[in-house]
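Heads up, one of the protein chains got dropped from this complex, but the rest are sitting where they should.
And now, subunit A:
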Amino acid sequence: MACAPGPDPRGAGGGHERPSWDNRLQYLLSCIGFAVGLGNIWRFPYLCQTYGGGAFLIPYLVALVLEGIPLFHIELAIGQHLRTGSVGVWKAVSPYLGGVGLGCLTVSFLVSMYYNTVLTWVLWYFLNSFQNPLPWGSCPLDLNRTGFEAECQASSPVSYFWYRRTLNITADISDSGSIQWRLLACLAASWAVVYLCVIRGIESMGKAIYFTALFPYLVLTIFLIRGLSLPGAVKGLTYLFTPDVRILQSPRVWLDAATQIFFSLSLAFGGHIAFASYNPHRNNCEKDAVIISLVNSLTSLYASIAMFSVLGFKAANDHGRCLDRNILRLINAFELPDQSVNRDDYAAVLSHLNATQPERVARLCLETCRLEDFLDKSASGTGLAFIIFTEAILHMPGAPGWAVLFFGMLFTLGLSSMFGNMESIITPLLDMGVTHRFIPKEVLTGLACLVCFLSAICFTLQSGNYWLEIFDNYAAPLNLMVFAFFEVVGVAYVYGVQRFSDDVESMTGRRPGLYWQVTWKVVSPLLLLTIFVAYVVTLARTPLSYKAWDTQYVRFPTRQEKSYPGWVQAACVLLCFLPVLWVPAVALAQLLAAHRRKKDTGRDRCPKL
């Protein structure tokens, strides 16, 4: 067994025994809950749709096997073996790599801030779902009650509810506006819920995870069953899943698949290391890694089937209503009897009228209604959940119930990911001995939640959504890739694959085979380097801009593309690079300390000569 330098394997706690999971199921569910998050619901279906439907699964699986599972195994094994959080683990692998742990802590903090803000929005929608009719179904009336609000009329009730009644968004990022007290209240509530679940670390989290990790699967199944029975669902599914194999020739697909796997598994946050550190030493982390990664990918697939069936229904519905609008225009213009033309006859009637009176038809400005156009409308992220899906729910019978289920599912999905984020902050702090014996764990978790809550108040400003996009695009991705690269290189080359394999053998009883050795040493570092470089290149080429919701814009409701002001661009760059700076900073500090120690020992030796 390799003798690892570094902290006492029991974990720094001043003699307190390290807490442990009640059973293996809690641990597995926690890791699954951390990995399965909002991205599985609203990022993977979008990628599937954009990159040739079913064909996207091929690069996705390849990336999973070559990059996702090996990295995941490293995190679980090293956390389980060294039994400490991310900061202690990387300090143990090599003192020069200590910055990686601190960087992971910083990134986890930044992500916690904005991730819980998304949960705040979900909570707001959830609270508003308990009424019939749903508030985003109709526009509010204007001042003299003869029509609807202009902004709502020009866009749509769902967009209006999202941009105006929820965010109350300003037209420009430099215009911060005021704090929205509704969002502030929901932010406080969601941080209170997070605190309630992580208050005693894994003791309390382990109980909560049974519900938060399993409830989404229940709701997804309900949505799947309901969705498949809706009209238009099957057509939507076949259209969206039909593979277009030609798309595999584009390198961008492979790049996006690798990036998606990387973020989907929540690697390099330090959360999985923290969870694994509470395991007993003898636990088959190899099997765990494979199981959790597969469950994560299968969940993405399952979620996209459920989502696509509902979106297919929505497309069919929109197509039908487009036809109805055209039919009404025709009937009104040509004074045909009411309800005389139904959707099936529409094409025949239109061609007949076009043949007899083309000028009158041309003056009507009929819309082109093609089902494929509606099916092609895709979105990812908050747009999918808060605009497109909410609109689909409006047309399902029993809409408030479905809205409650949907937003409840989103909330629990995000909550279980938040547990991982908070543990990746709290566990290293506890292990570093930040608190004395007299400050109980509850106070530390409370302080962590409070600091995150106070920092996240900036996202409740009217320009908060723009800032959240900045954080989402710049704070996490690059930093995580750098840390993951250092992780795999640190373990494979600095710690040594042989030494690591010995550790894994002592834990699982089986030495890692050729697949693991090859991926750890060669394939994963190369893949990570490639996607990092490609990501930087793509980022450098896209101008720093954002899409603003500006009612004064000429082409409203299309969002206006504006470029970031100078100080915001500086903030973006800072977010990109500040967490990574821990790595060279700590390495430098260690170098200086070692140099000084050598000088001191040299000075001591001199008089003896």
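Here is the rule we go by: a contact is a pair of C-beta atoms (placed from the backbone, for glycine too) under 8 Å apart; a residue touches a chain by one contact, two chains touch by 3 or more; residues count from 1.
Simple rule for what comes next: contacts and distances are computed from a predicted model.
For the chain that does not appear here, its UniProt entry gives the protein name "Collectrin-like domain-containing protein", which is one of "Serine/threonine-protein phosphatase 2A 55 kDa regulatory subunit B", "Collectrin-like domain-containing protein", "Origin recognition complex subunit 1" or "Auxin-responsive protein".
Of the listed residues A:Q49, A:S112, A:Q180 or A:S204, the one in contact with the hidden chain in the full complex is A:S204. Contact with the undisplayed chain is limited, among A:A154, A:L196, A:A348 or A:A362, to A:L196.
When the whole complex is considered, the residue among A:R252, A:R510 or A:K599 that touches the unshown chain is A:R510. Checked against the full complex, the candidates A:P140, A:P243 or A:G401 give a single residue touching the omitted chain, namely A:P140. Hidden from this view is one chain, which touches subunit A at 24, 124, 127-128, 130-131, 138, 140-141, 145-148, 185-186, 188-189, 192-193, 195-196, 199-200, 204, 280, 282, 284, 331-332, 335-339, 440, 442, 508-510.
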